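Note that one protein chain is taken out, while the other chains of the complex remain in position.
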Amino acid sequence: MARYVTSKLLYTLLSLFILITATFFLMKAIPGDPFMSEKEVPAPIRARLEAQYGLDKPLMTQYVNYLGNIVQGDLGISMKKLNQEVSHIIGQTFGVSLRLGLIAVVVSTIVGVALGLLAALYHRKFIDSTVMVLAVVGIAVPSFVLASLLQYALGLKLGWFPITGLKSSLGYVLPVIALSANPIAYIARLTRSSMLEVLHADYIKTAKAKGLKWPAILWKHVIRNGILPVVTYVGPMTANVITGSVVVERIFGIGGIGKVFVDSISNRDYTMIMGITLFYGIILMLARFITDIVYVLVDPRIKLTSGKEG
Amino acid sequence: MKAELGKNLIEVEGLKKYFNVGSGKVLKAVDNLNFFIREGETLGMVGESGCGKSTAGRTILRLYEPTAGSVKFNGTDIYKLSPNKMKAMRRDMQMIFQDPYASLNPRFTVSDIIGEALDIHKMAGSGGERKKRIEELLDLVGLNTDHATRYPHEFSGGQRQRIGIARALAVNPKFIICDEPISALDVSIQAQVVNLLQELQERLGLTYLFIAHDLSMVKHISDRVAVMYYGKMVELADSEELYSNPIHPYTKSLLSAIPIADPEIESQKKRILLSAEGGGPIRSAGEASEESTLVEVSPGHWVATPY
Partner (left out) sequence: MSNENKLNKQPLPALTAADFESVNVNERESEVIKRESLTAWRDTWERLRSNKVAMSGLVALVVIIIASIFGPWIAYWVHGYDYQTTDLMATNKKPSALHWFGTDDLGRDMFVRTWSGARISLIVGVAAALIDLLIGVIYGGIMGYFGGRVDTIMNKFSEILYAIPYLLVTILLLVVFKPSLGTIILALTITGWINMSWIVRGEIMKLKNREYVLASRSMGAGTGRLLFRHLLPNASGPIIVTLTLSVPNAIFAESFLSFLGLGVQAPISSLGSMVENALTGWMFYPWRMLFPAILISVIMLAFNLLGDGLRDALDPSLKNK
């Protein structure tokens, strides 16, 4: 197990390293001086930036310095927000996004698993087909379309929920729905097919034959085994929620990290873009790493031997 | 059975095929095989599933590269042949496979399947010639020539196996390895296929290596029989001799497992069970397996010692 974790961690770090390297050299590939964008950068800022990144030094030295700074959590200074450190801005805005994201993750998991289970239990019945239709629609409709429609219909026309902001708890409703629709759809599909497989397994028949009561079978055998594949979705779900939040925060005017990201792209705040990209990258890779580990922990069928087909 | 047997067509010497199974372990699927097959002869090869029979067959045809050893066809070591020479050599050595469902490409028509070898070796000058040859082959194995445009899934297991035989015959081979060609078929069909194989052998002068785990069928078709156990050959003798006078305990055990179609005798028969000592064929790379040598106990009857 320890060997597995170490090797997974090593690969995760390697991927991260490639992302960091790509980020650095792409920044260098921007025509001209990356700190000279359309607008003139004030002289003192420019001097500080140049000093910080040692732009006069050779490329490799700059690269090593850049790596060193990142290890210390220093992502540089925003080029558009004067004297503000990128990591500071991330720290300020991340809380809002995290809260929204976590709520969406919890809601998606509960609703998705519940829908998938219902569909499996009522296989080929009305509930099943309804869930499957919802799942396909949930996968097909992009989050920005859903967010805009919700905002228009439930917010503007019906006035049930605030159109923008997270001032009240009601304000969370529409953004969370918009964020969760896609993961709910995936989780429901995953759960349904996995539960169907479990429900047809021989050990369920055995449990029934033993005279075990149905709720006990459902809990001890069906749900516990059928929920395993959902664990694999944690990584992709994180990615989904992050992309979703970028869109949803912009539409609902929420001042989270996603909105900062969109803004920094539209006004070409390169250090900010790079910083947030790396930040997102770390979260996503961490999520994937945890998924791999957790999956091995919960699924006793996976044995950690380096077997090879003969 | 057959009075005049020719010279040695196939000579296998010290053939080994090991697979890496990870963590420094190797699977000795084929471990030091030595035997020859005379021209026109059928050598049966028996052993339980997983004893390395099929791997041996595939390695002899160089579908797998050997770990060590040599296989000589008419005196030529096939492992030393260049890719081009090897390709030409493949016309002489063919194989009939075990699973008639897996051995035919589902996207090919029967005529594509049989004609592929003709295309590879450019043996048919024109389309008409190719078609004629395919119909000839279908007829040879007892299939309707109208079937050439059909797909494998439209046939029964026995018919598919006939297609597989026709495919092997397309290049006019001298030597054919029959890798459990009947074990996936219904019992009623098995006899038909075996009879077909024997008939073809007589008509075309073929040499067979007949791999199987069904001892009674092997006895019926083979001139000599080799017994394999965990990648090694433990006994080799004329089939009559082997069945009437088995020496190696594993051979005895195998023979005792043949059901006898008489309930009286069957109920009194004693099964000889072999305790599996020394474990399976997976060992650490460095670890040597016990060396054993074949000793000729009577003319043509070889037994591995010690046993």
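Structural remarks
Going in written order, the chains are labelled A and B, and every chain counts its residues from 1.
Throughout what follows, a contact is a pair of C-beta atoms (placed from the backbone, for glycine too) under 8 Å apart; a residue touches a chain by one contact, two chains touch by 3 or more.
Because the structure is predicted, anything quoted here is derived from the model rather than measured.
The chain not displayed here makes contact, within the full complex, with A, B. Only one residue in the set A:110, A:137 or A:297 touches the chain that does not appear here, and it is A:137. Per the touch definition above, the residue from B:48, B:99 or B:214 contacting the chain not shown is B:99.
Among A:149, A:170, A:216 or A:294, only A:149 touches the chain that is left out of the view. In the full complex, subunit A touches the omitted chain through residues 11-12, 14-15, 18-19, 22-23, 26-27, 29-30, 136-137, 139-142, 144-145, 148-149, 152, 156, 239, 243, 246-247, 250-251, 261-262, 265-266, 268, 270, 273-274, 277, 280-281, 284-285, 288, 309. The missing chain lies against subunit B, touching residues 58, 61, 63, 86-88, 90-91, 93-95, 97-99, 101-107, 116-117, 120-121, 142-144, 146-147, 149-151, 153-155, 159, 164, 167, 170-171.
Everything below uses one rule, namely that only the chains that are shown with their structure count from here on.
Per-chain Cα centroids separate subunit A from subunit B by 56 Å.
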